[in-house]
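Take a look at the structure set out below.
A single protein chain has been omitted; all remaining protein chains appear in their positions.
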């Protein structure tokens, strides 16, 4: 441990900052690869858009009010995760945690709405095995929902770490990455909403 | 009860073939032997501390190398079994099912579990050293990538004795790969083995991009970076965009099989051609992913052994970047014959021909570098020289295949088989072997024996042409790939026999190489200078084998080929010694999490393979727990004190 004191605090701090910046770039690249992943799912959905195989269509089953509600909920949560970052930049841990919690609650209600929607669709006879269209639908929308769910767990872990350690170079980087992820999920949802739901009911 | 167990065992284990029983016995024996040796010499702790938990890129590189050589052996045995079966007409050495399984595992293993890890081995062994960095950007992630690859490869390979091998071809086209035609776990092994190792590959792609962009030594502008590192950048750009597509494609195939979805089925609105479309969007960049690093290796070797600066450095860089992007626009040439519009076919035929241009530029650059150079024909250079004609022929036959109307004749014939083996062996395997010979002393501190290596080289090379040239002819004579046998009346017997002889010559070449490694461990020429080839780039400025922190003092780079320039300056007496100031070195700590997490992924894959959802759930919980634990770890790195650095350097014969 002796060597730790050898060189000043400033050096250590600097090194950390640089190190954490490196991780933000890596995470950004990961998000872009996730874009490609969703792009592939969108391509599949687009190809399967009319493959109903005589089964129910999206137009018959979609209930827009629930979807519209989810859209605004996720949009708002994207905004509140931004407010969390603002709080972090001001150095206010309490506010940061509070905004994260709000974001999390909105995210949770989004997931609940999605599960409810899936249950409704399945009760109407549209399951993964019904037709190519529904396979593509559940995979595309479900993958997004899974991302949101994982994000909720991640956020929980981050809140616990913030409580223990406050705002440091490391937690700062983690929150930055998380908010990036969360905005990205909102962006994906915008396209889901447009391509799957709006075009589906047209 | 007993009946149940017997029932289960008879489906769980592969039975009925004496070859398999032989393999069972040898697997059990070698496992017992490994456990015995580790216990007897009390090496379990050493194994865990030094290897299973390491985050050192050089050690990870060595593990990749060992794994890939084992896979080369397995894939090679598969190849020889196939060639034996085809050596004469009407042979009944393998039955058709067994033959199907073998050509499937041969292809999958050679591309995904041999070429990919050998490439990652070279990335890991070389890139940080060339850049003047202490490690990769994310050492923990690097270890995780390796273990995901390893456990994915293991999952794929155990299919051979447990459950049954996949047998629907190396890319598993539906409808053949669907439940209806491929019931049982074989196909699931394929999906999960590749899926798990694919996640690791994606992470490696991100890791090395950030390493190259952000961790170069001070002064090393991008245009002063060694060409191998450029080729790795190009390859990683393709990896990060291609591998998500593979992940999705395999996931969709799995949903078809597991959840009754209708993506690629014949009924319910599915479309098998969509699978081809998606898998080749990954598959075409994939072949460039593995071949571009070989181009980088050749560039380093040609410059070193011709004692000249590489000709057309910038055009080399641009060619590789153009290949990285253009490789995403040619995928449909793999299924011209499936039927789509004329405009699609025209577009993809032309784009395929265009991608040949940057490759041609590179070949000319290598030739011009050698022109009037003082070439020394040591092993790395031999493989490089052998590569050029081989790859040029392979490329030319590729352009022939790209001519869409003609492709209707060549498609899925032995002409195609010969073509892709020529680019993959002549390009990738020759390239990686050249790279291994070249960088071996840096990793292990000794050279590989020249004499045995030359035997290996000639057997490989002559064997290659003897094996594959007849296959071009066989293609024209109407022999299509994946035939498990043929009659005397087809007139294919002579050519096939010749081809089999060639394959065995390559096998002998491989044996020479194994012998060479074993021999050189004891008798190989020791590398005491750290610069055995009179190299040009930074990795040759440090001792061999490199100390765990690589560079005691991070070098200041002024030139492309900086080490060469330094040596020149020293010779001219214009070199100014800079007072080196040692500082404590910041290093990552070892971690067991990557290894444990990859094992849980294995459980996930194994569970889904047999439809045991409970096991998959346990696996997922384990994976999740590992991620959670890692997120809460803050004490992940440490400083190496100056004293220790000084001691280590002194023990390597360097005074700092």
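By written order: A and B. Residues from 1 in each chain.
The definition used in the following text is that a residue touches a chain if its C-beta (ideal position, glycine included) is under 8 Å from a C-beta of that chain, and two chains touch if they have at least 3 such contacts.
Here is the rule we go by: contacts and distances are computed from a predicted model.
Visitor: Refer to UniProt and select, among "Amino acid ABC transporter permease", "NPCBM/NEW2 domain-containing protein", "1,2-phenylacetyl-CoA epoxidase subunit A" or "Cytochrome o ubiquinol oxidase subunit IV", the name of the complex member that is left out.
Guide: Its record in UniProt gives the absent chain the protein name "Cytochrome o ubiquinol oxidase subunit IV".
Visitor: Among B:271, B:299, B:365 or B:413, exactly one should touch the missing chain; which is it?
Guide: With B:271, B:299, B:365 or B:413 as choices, the missing chain is touched by B:271.
Visitor: Out of A:25, A:129 or A:157, which touches the unshown chain?
Guide: Residue touching the chain left out of view: A:25.
Visitor: Contacts of subunit B with the missing chain: which residues?
Guide: Residues 213, 237, 240-241, 245, 271, 273-274, 277-278, 281, 325, 328-329, 331-332, 339-341, 344 of subunit B touch the chain that is not shown.
Visitor: For the chain that got dropped from the picture, name the residues of subunit A it touches.
Guide: 10, 13-14, 17, 21, 25, 28-29, 32-33, 35-36, 38-40, 42-44, 46-47, 50, 64, 68, 71-72, 75-76, 78-79, 82-83, 85-86, 89, 172, 179-180, 183-184, 186-187, 190-191, 193-195, 198-199, 201-202
Please note the rule applied: only the chains that are shown with their structure count from here on.
Visitor: As a quick test, compute the distance in whole Å between the mean CA positions of subunit A and subunit B.
Guide: Taking the mean C-alpha position of each chain, the two centres sit 33 Å apart.
Visitor: Of all residues in subunit B, which touch subunit A in the complex?
Guide: Residues 137-138, 202, 206-207, 209-210, 213-215, 240-241, 243-245, 247-249, 251-252, 255-256, 259-263, 265, 267-271, 274, 278, 281, 583-584, 586, 624, 628, 631-632, 634, 639, 641-642.
Visitor: Given the complex with subunit B, which residues does subunit A contribute to the contact?
Guide: Result: residues 2-4, 6-7, 15, 22-23, 25-26, 29-30, 32-34, 36-37, 40-41, 43-44, 47-48, 51-53, 128-133, 135-136, 138-139, 153-154, 157-158, 160-161, 165, 170, 174 of subunit A touch subunit B.
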